[in-house]
Structure formats: structure tokens, C-alpha cells
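Every protein chain except one is present and positioned as in the full complex.
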Amino acid sequence: MKSERSMNILKSKKTIQIVLLITGVMMITYGVFRGEVDVVLNKAVKICLECVGIG
Amino acid sequence: MDKKNTMISKKIAQFRGWIQGLATLLTNIHLPNFFKGKIYQGNGKKICVPGLNCYSCPAASGACPIGAFQAVVGSSHFKFAYYITGFFILLGVTLGRFICGFLCPFGWFQDLLHKIPTKKFSTEKLKTLRYLKYVILVVFVILLPMLMTNSIGMGNPFFCKYICPQGVLEGAIPLSLGNAAIRSALGKLFTFKSVILVSVIVLSILFYRPFCKWICPLGAIYSLFNKVSLLGIQVEHDKCVGCQQCTKACKMDVNVLKTPNHPECIRCGACMKVCPKNAIHYQFMGKNVSKDKNKLKEK
Partner (left out) sequence: MNLSKKIFKIVTLSAVLALTACSTKTNSAVSNTTQSSSSSETAGETDPALNDLYQQENQLFADHKEAWDKAFNMMNKGNADPSADYAEYLASAVEGNKDEFTEEEYKTLTEDLEKIREIEKKISELESKQSTSSASKDDSSSESSFADLSGVDFDGNKVDKSLFSKNAVTVLNFWFTGCKPCVEELPKLNELNEAIKAKGGEVVGINTDTFNGSGSAIKDAKKVLEQQGAKYRNLSIDSSCDVGQYASNIMAFPTTILVDRNGKIIGDPLLGGVDNQENYDALMKQIESVIASDSATK
């Protein structure tokens, strides 16, 4: 019984892991599709002085 | 097979310092830029590095995940950052706070500082402060950049601007050393953040990883995944004799026997190194269990 319960917990943990993996990949894909990558790149190659705490 | 696995886990734990150094180097690979007072501007910055590493560091090879999150959320075009959040989820569910223990440059910085021989203080009694990092995450990284916008819809990256000491350490200081124009632009904000940096340095010498425990929003995010991450820690209870050496050795105040995948565990492996029975090891994707199928994979 005890092991059955823990097998259930285990199964749900595996499910959560798979769900999260898929969610993560889908969100990344959607974000790339939306053009967020360009914003990331743009902000990362030009230092806005105030944004990093200079000035 | 378990013995072999424990040996590998212990070896990984032993070489953690080297792995941290390597990770810091790979995260900041454009070293010549330190002398030029410039930052890397290539396409590598489309990708985030796993640890806390400011994009204003001359040598930075990628974008800072926390900085990038605030940039997207604070831009006038987007209200939510799917790309970065997906990145957090992916890294969280695979590695969890292993990143904090092995791959974060600022974590390595604190570890090195802690090696300085002084009297060390325990953070056992200060456990409530752990919640501060979640507050900082929600308020400074998510809400303020999203909500405090000007008329055009642009928000400030509040954590980067007012709090992050990593930005001062590897961005503001090296840049102002190599670039006279930036040096002349240093002002009150820089002074304020330098005070924060100095405080973190002093605290890191006296306590173990105070920034990771109490302040880091990135650690806060990864900690949410510790219980479900593919990389975890397993305690073999049939080998365990209850000596509690592991919990005593844990500097993140985690009760290893009860909760080896506690949100505060940074997978440093200190518990593995002291266990006299080699009962603790890393596990990835639930592999490395004994041959007996009925044995529990998790506690």
C-alpha cells in the first residue's frame, strides 16, 4: 500500500516533469515566434547606462 | 552499481570548484573586451546564460536571464516574456538549483569569498529571510517593470537598476576602468549599488551564500523547480544509519534526510562528501536505482 501510494506520487512527478518540459519548449517557441529574441538581443548589446546602475 | 554511482556523485562534488570556474569562463568568454572597455555585441546574446551574469560585463557571452526578462516585460511591445519564461521552465525542470551550485558565476564568487578564514556564522536562525528573494522576484523583476511604465509603455528594469550587485562587479567596474567616458558618467546610482555590492561581499565572508539564500531572484525561480527537477538528490534509506552528518554539513540549512530536494538545496554535494555510508547521490531522470523494482525511487 505504501509503495502504491509512492508509485502514484512518482507517476505524478513524472507527469509534472513532462508537462513542464513541453510547456517550456512551447513557450520558447512562441516567444521566438513573437519576436522577443530581437528585443533580448537589442537590449543586451547596447548598454542603457541607467539600466545597469551607472549614472 | 549504486556504489559506482555514489563514487561518480562524490567526484562531481569534489570537482565542483573547477566546474564553477569553467562555467564562469564559458559565461564570460570574450576576455579581451576587458581591455577595450567594450561589450560583446554579437548574436550569442540572443541566448541567455543559466546563471546570474550581467550583459554589461565586457566578456559576457550571452544575455542575463533576469535582465532579459525585465527588458522584454518592460518594453512597450510586450506585456509578458514567453521566451525567457520558457527558458526558466526548461532549465528549472532539468537542472533546478544545480545551476546555483555549479554554473552561476556569482555563486562561485561567494564560495571563493567564504573561503577567506574568519569566524563563520550560521544562518540557521535566519530562515525567515529566505522569503525575501521571492518578494524581490515578484516585486522588482515582475511587477514593477510591468506596471511602472511611462506614457509610452516603457518600464525600468528595477532589479538591474537598483539592486543587482553582479552588474556592478562585472559590468560597471570593468567598464569604467577601461572606458573614460563611462567613468565620467558614474553617479549616485553607482554609489548606492556599490554599497550593496560591498555589503554582499562582507556578508559572504561571514555567512555562506547570503545572496543566494536571501536576495537572488534567479535562485528563487529555480528553487520552485527543485522538487520536480530531473536532476535531484537521492538518499538511500536502507544504507542510512541516521548519523545526521549530512544535515550538519549542509550549509544551506537543509535537512538532507527528510527533504533532499528542498527548494534551498543548491546540489553542492557537501552532504555526499561526509556521508560515511555513501548513501547519498545525484540522480538524473530517476536513473540509478537498485535492481529491486519495488524499491522507492524517491523517499
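Letters A and B mark the chains as written, and numbering starts fresh at 1 in each.
FYI, contacts are C-beta pairs under 8 Å (C-beta built on N, C-alpha and C of every residue); 3 or more make two chains touch, one makes a residue touch a chain.
Given the structure is predicted, the values throughout are model-derived calculations rather than measurements.
Listed residues B:94, B:156 or B:234: the one in touch with the omitted chain is B:156. Take subunit A: the residues that touch the chain left off the picture are 39, 42-43, 45-51, 54-55. Contact between subunit B and the unshown chain involves residues 11, 15, 18-19, 21-22, 25-26, 29-33, 36, 38-42, 71, 74-75, 150-152, 154-156, 175, 179-182, 184-185, 187.
Operating definition for what follows: only the chains that are shown with their structure count from here on.
Residues of subunit B touching subunit A in their complex: 39-43, 45-46, 48, 54-56, 62-64, 67-68, 71-72, 75, 77-78, 81-90, 92-94, 156-157, 160-162, 164, 167-168, 171-172, 175-176, 182, 185-187, 189-190, 192-193, 225, 228-230, 286, 294, 296-298.
Listed in rising order, the residues of subunit A touching subunit B in the complex are 3, 6, 9-10, 13-14, 16-17, 20-21, 23-32, 34-37, 39-41, 43-47, 49-55.
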